[in-house]
Every structure is written in C-alpha cells, then in structure tokens.
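Heads up, the thing below is written out as structure tokens.
Every protein chain of the complex appears in place save one, which is left out.
For reference, chains read A and B in written order, and residue numbers begin at 1 within each chain.
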Amino acid sequence: MLEWLAGSILLSLFNGSIYVVVSLGLTLTLAVVKLPNFAHAEFLTIGGYVGVIVSSAYPDNLLVIGAAAFLFCAAIALAVHRVAFKPLMDRKVSIYILVLASFAVAQFIRYGVFSWASVAGVLSATQNIKVYSLATLYNTELTNVYALAIVLAILISVLLELFLKLTTMGKSMRAIASNFDLARISGINVPRVVDVMWIIAGGLGGLGGMVFGIYTTVTPVLGFNTLLDIFAVVIIAGLTSFTGTIIGGYIVGFSQNTLMDFLHYYFDVSFGYQPLLPFALIIIILLLKPTGLAPSSQTGLSLIRRFARRSSSNPKEPEPPKE
Amino acid sequence: MLEIRNLISGYGKLAIIQDVSFKVDEGDFVALVGPNGSGKSTLVKSILGLTNIFEGSITFQGTNITRWKPEKIAKMKLGYVPQLANVFPDLTVSENLELGGVTIRDEDQRRHLRDRVVELFPILKSRPRQRAGLLSGGERQMLAVGRALMAEPRLLILDEPTAALAPIVAEQLLQRLVEIREKMNVTIVLVEQNARKALSLANRGLVLVQGKSAFQGTPDQISQDKDIIRLFLGELAI
Partner (left out) sequence: MLSGTAVGNICNVSAMLSRESIALAYPAISVSVWVIGLAFAMLAGGIMGLVVSYPALRVKEEWFLSMILLVGGETFRIVVTNTPQIGCGFNGLAGITTPFYWLSSYFPSGPLQAEVPTGLYAAVIVALALGCFVFAQKICNSPYGRLLKSIRDDKVAAESLAKDVSRVRKQIMVIGSVMAGLAGALYVYYIGVATPEDYIPALTFSIWVMMILGGFANNRGLLVGTFVITMLDRGSLVSGILLQSYLANLNPNLIVYGRYMVEAVILLLLLVFRQKGIFPETRIKTKAYTLFDFKKNNNAEPSNSPGEGPQTGGAASG
C-alpha cells in the first residue's frame, strides 16, 4: 500500500529544500529593500547554466561548481541592482514602478539566456554531475542530489541566521529592514550593506538553481517556471520572515509532490495541473491572511528562545509595562 | 559650534524654513520652541541633511556641512533623536545600542561608551535581549537617547523626546538630559512642545514661528517678554 509515499515525501523534501535556499534570498530582498523582485527566479536559471558550464570542466566537483554558481549570480545581482534598481530607489519611486522594472529585468535576463543558449546549442542541457544512490528506504533511493539539497538548506538557514544575528553587517541589514531612515542617520553604510544583501540574495538564487539543475534538465525557463512557486513561499512566510520562508518552502514542496500524488492516485487529477497548487496557496493566503502564516520579522533564534522561555519556569513573555 | 546662516529649506520645492540664522555655542542647552507647524522639526532635520536646502549654510565645528548626505553627517559626532521611529523596533535593546555606535571603530571605546550609557539609563541594562518594539514609551525614548549617545556626539539634537509620555516620565527624561550635558560634556538642542519646561532647563532659547526666527535670547528674556508668550507660546505658559 502507498508504495509511492516514501518517494513522494523524499521528493517533497528535495523540492522544498531548493525553495528554501532560493526563497531565503527573495525574503532578504523583500525585508531589506522592500522589493518584490520578479527577476529573482532568473538567478535560478543562471545558476543552472553556470552548473552546466563549470561541470563540464570540473565534473562532480560540487564545491567548485557551487562556488561558481554563487559568485556568478551574486555578480549579476549586484549589476542588476546598480544598473536598474538603485537609480529607481534613489528617486523613491512607487512600488508599481519597481515591480515593472523587475519584470523588465527578468525578461531581459530570460531572453538573454535564450539567445546565448540558442547560439551555444544548450537550450536543454544537463550538468555533468553523477547521481548515485546513498541508501534505499522503502524501495526509495536516497540519491546524493536529494541529500545535498536537504543538507544545503539546513546549512544555509543556519549560516544566514548566524550572519544576521551575530555579525555587525547582519545586524545592520536587519536595522535597515527595521527602520531605513534611522539606519541612514545612525551612520550605517547603507549602500554597502545593500550591496552585500544583493550578493547574498543573488548567490542563494544561483546556488539553488545549480542544485536543482543536477536533478532536472536546465532550460532558459527553469527559473521562470518556479517564479510563482517561490512567490508562494514568501507569501506564506508573510514576505519578511526567515523562519516562515523555511516553513513555506516545505509547504510548497509538499503540496507540489505529496499532495499532488495523493490527488492523482485517489482523485485521478492529471499531473499537468501541478503548478495550480502553489497558485491556490497564493490566493488563499492573500485572501485569508495576507500577513502570512509566520509571525513577521521574527527570526529563528528568537522563536526558539521564546519556546525555551515558555517551557522554563517563567512561562510568560515579559509584558511591556504600561504607563 | 553649530552655526546656521540665512537658511531656507523644506521638502520637495516647498520652503518651510525661511531665512533662519542661529548659533549654538559649546556647552549650550538650547530650547527650540514654537507653536505646532512652525518648522521646528524641519529646522533640525535640515541640520541632519534630511531636507532640501535651497539657500544658506550650516557649519558644524568649523566644517561646512550644507547639503551633505545624512550618512556623512552622522559621522560628524552630531547625534540626533528623531521624533518618531527613533529605535529599530525589530532589534534587541543591545543591538540598538551597538548600531548606535557603528561609527566608532575602536572596540574598547565602544564598550566604554556603552557602560556610560547604561549607567545613565539603568533600565537598558536589565533587558538587553528585549526587542525595542516591545518597550514602553518612556523606555523607548531612553533607548533612543542612549542609541544617539553611543556615537559619542559633541552635539545632541532631540526632536520632542517627551511627546506622548506621561508627565512624570517626561520629567525624568528631561532631568537625564541635564545630567548628560554636565557629565558627558554634550551640547544639547531640545525641540519641545512644553515651552515653559524646556526654557527652565535651557540657557538659551529660540522661538520659531511660521518658519521664521521670532525671538532669540536667554530664557529670562523670553519669559519676561509678555508679547512673545501671548502670541507664540500661549497664555498658560506665563
């Protein structure tokens, strides 16, 4: 019974992990510069193609390929910020204009990749990375790609959390997210912090795309096809919550795989409708709870601390004293 | 220390401050008073580079800082406590203080400053990990002042720090300012709604009306001038 379940759950975890890595970058963008960057998914495509190129020179060398994908996408993100978004943000344009600009950037990158891939003959390409089984559980093979994605998601989440909580740069980033004007007049070097933010955001997009590209065929629409899934994740997360992004990533991953399989085997729903599940999540969240499912602006450590406090002798949050 | 000459400034193309000249000397406690909408906040924001300056000049400690970017002015040892949104609500108390001193490069000096600030406001010591957004109004203002002091300012500008505070808390906060001025040798410019209270603490006063300087002088001169009180500060201030 349910012979598909173990494989489906594993695939959900894999997809969810990719979403977590990529969406953490988008959450950072939304939190720090308040930009719904519709070009974010294109970093995924670029990362996938960097994987294709670099893996042909360094087959199976995950460290080199991953670093190349991260750095190249970070450079692209920084360039996009300097050329397109910064001039607009300096003029304090409305969010509509920024959204339009991010669509334009996305379209430019997408068809740029199309042109290059068309000339280079790699409109559909695979990375030269061997996929092998690490273990077999319930007739399901746990391959190295699955393990890589899951470990990477955990590693990135922890590293990002530590960066934001413990380093001055990370704290400055949160300060800009929390109160932009005060950050400026406090002497925080806002342009530099924002540059670093773009480097991380683009790099994470590229890294996620590279890992996704080991599993699937890399095409110029690799990123665009996941655009709305990634936005589903950040909308579930309430746009700026990092913990929420991690939860949201796995919600979308499970809805696309385990829930889809369930609907397919029991209700005979065609797999072609799979992309509709994240759409449904977007609509439901936006209509019912636009602030998302996670408490906003709460990062993981503080959440853990809250649970710890709740379970210790002092069960209550310190109440702000009334005056 | 701070000298403003014939300043005309405002937002967009609208001039709100119209030809104000005014000088702050080392060690002064200046009370900047005036009715609602007289441009008090705009004047101090102009000093910090947060408005458009059309004409005039601002000199701080001999350096012309007219039309500098706020980030650059922040490194001039010029502290500012805005009226609203003066802390980082999503950061903890200790992170707020740390980022206040982000312009101080020396680690030891930063720790030293932090000790002094915490000594002034013991309440900040008791809950270093509390999110600033969850503090009470009075505590938040104290954190805001403490955050500004972390940059070791020579001049501290406060924009209505007592607005929306209970009278007893407001009184405490203002007393702290006197202490800060004496102990830390900081010059203070205080924007206040409560003119009488502010003038009682200050050694100089500036009355701003409709973006123009209506009167400058010692608190005694201002409180003796019945016309100024009646016209600009309200009968109750007598």
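Just so we're on the same page, a residue touches a chain if its C-beta (ideal position, glycine included) is under 8 Å from a C-beta of that chain, and two chains touch if they have at least 3 such contacts.
Everything quoted here is computed from the prediction, not taken from an experiment.
In the entire assembly, the chain absent from the figure touches the shown chains A. From the set A:V64, A:A79, A:I97 or A:I154, the residue in touch with the chain omitted from the display is A:I97, counting the whole complex. Of the options A:Y58, A:F114 or A:F180, the residue whose C-beta touches the omitted chain is A:F114.
What subunit A contributes to its contact with the hidden chain is residues 36, 84, 87-88, 93-97, 99-101, 103-105, 107-108, 110-112, 114-115, 118-119, 228, 231, 235, 270, 272-273, 275-276, 279, 282-283, 286-287, 290.
Everything below uses one rule, namely that only the chains that are shown with their structure count from here on.
Centres computed as Cα averages put subunit A at a distance of 42 Å from subunit B. Partner subunit B is touched in their complex by these residues of subunit A: 168, 171-172, 174-175, 177-179, 181-190, 297, 302, 305, 318, 320-323.
Of all residues in subunit B, only 48, 50, 70-71, 73-75, 80, 82, 85-91, 95, 98-100, 102-103, 127, 129-131, 134-139, 147, 151, 165-166, 169 touch subunit A in the complex they form.
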